[in-house]
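Quick notes on the structure that follows.
A single protein chain has been omitted from the complex, and every remaining protein chain is retained in its original position.
Chain IDs A and B follow the sequence of writing; residue 1 opens each chain.
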Amino acid sequence: MHFDWVLIERTVAAVGSVIVFVVAAVALKNDWKTPGIENQVFKIMLALLAIGGIVAFLAGIDVLGRFAGAA
Amino acid sequence: MAVITVPDGHAHDDGPDQLYVETRELRLQGFLLFLVSDVVLFCSFIFAYLYLRNSGQGWPPAGISRLDVAFAAFNSMVLFGSGCTMHYALENWKHNNFNKYVACMVATIILGVTFLGGQGYEYTTLMLKDHVTWSGSGIFGASFFTLTGMHGFHVAVGVIYLSIILLQSIHGTYTKDKYFGLTAGTLYWHFVDVIWVVLFSIFYLI
Partner (left out) sequence: MATATVHAGGIADHVHPEPQGFVRKYIFSIDHKIIGIQYLITGFVFLVLAGLLAEVIRVQLMHANGGFVSADTYNEVYSIHGSAMVWLVIIPLATGAFGNFVFPLQIGARDVAFPWLNMVSFWLFPPAGLLLFGSFLLGAPAAGWTEYPPMSLQGAPGTSMWCAAIFLVGVSSTMTGLNFLVTLIKMRAPGMTFTRMPLFCWAQFATAPMSMIATTALAAALAALFMERQFGVPFFDPTKGGSPVLWQHMFWFYSHPAVYIMILPVFGIISEVFPTFARKPNFGYKMIAFSSVSIALLSFMVWAHHMFTSGLAPFLQLPFMILTMLIAIPTGIKIFSWVATLWEGKIHYTTAMLFAIGFIATFTFGGITGVFLSAVPFDLHAHGTYFIVAHLHYVLVGGSLMGLLSGVYYWYPKMTGRLMNDKLGHWTFWLFFIGFNGTFLPMHMLGLLGMPRRVATYDPQFQTWNQIESIFSFVMTFALLLFFANMLWSLRNGKKAGSNPWGARTLEWQLPSPPHYYNFKHIPTVFSTPYDFAEPLPYAGLEEELTDSPGPAPAVAH
């Protein structure tokens, strides 16, 4: 059986990144009002994780990525 | 006889004692500053990579094959997913759901190891199939392997750290109010995640 690995990887990336984005956004929304410096840092990191989700999604659907496709 | 008293402003009833509160503040500041210096370390090498790449040789340099974006996107999912499970691990600890906490920690560790395995696969493909090596492929190999290698090293350290935290929490070292090691571990793991967002973007997407 020959799998199109590239398609599988891209699908996982596209679907997974949506999940990651949702998790990060929900966590950010729920924890928005927590005090303390560690919580401010967590919020920044969750926001960057959400951005990571967006970036990975765009890579998954082949919008971003100079080297689209396997070598 | 004059008595000068200075109210210390901290309640002494239940909850963690003041010594712990103040020690934790010191440790937290120290750990955050350590993360800042680690960010500077990565930024220095990222600057070097962008500077060298911008020196007009064309990218990728002649004779170097392209990077596998699809696989890297998949591996990024593994790592970002571990960031989500790590977040839930801390949440579950705070809400006293010990079993769910353990499950999330185990998931995080497994995903972390999987990411490292994926990096190992990527490295062997690059080195054996595409003949891109650390020292033999000009600045492409130098910057790619140095930066992703540094990152992978940080992930490996994180996996070990999280495993130790998991064992300690099973052993009962942490309580509902005293769990700074877990907070630090979560901060570190998110930091490793965020660095990967940047590395993924600058190596695979631009």
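Note that contacts are C-beta pairs under 8 Å (C-beta built on N, C-alpha and C of every residue); 3 or more make two chains touch, one makes a residue touch a chain.
Just so it is clear, the model here is predicted, and its values are computed rather than measured.
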Problem set entry | Missing-partner contacts on subunit B, residue numbers | 1-8, 10, 12, 18-23, 25-26, 29-30, 33-34, 36-38, 40-41, 43-45, 47-48, 51-52, 55, 57, 61, 134-136, 138-142, 145-146
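One rule holds in what follows: only the chains that are shown with their structure count from here on.
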For this session: Would you mind pulling out the distance in Å between where the CA atoms of subunit A average out and where those of subunit B do?
Result: 15
Problem set entry | Touching residues on subunit B, where the partner in the complex is subunit A | 28-29, 32, 60, 65-74, 76-77, 80-81, 83-84, 87, 129-130, 183, 186-187, 190-191, 193-194, 196-197, 200-201, 204-206
Exercise. Which residues of subunit A touch subunit B in the complex?
Worked result: 5-6, 8-10, 12-13, 16-17, 19-20, 23-24, 27, 37-38, 41-42, 45-46, 48-49, 51-53, 55-56, 58-60, 64-71
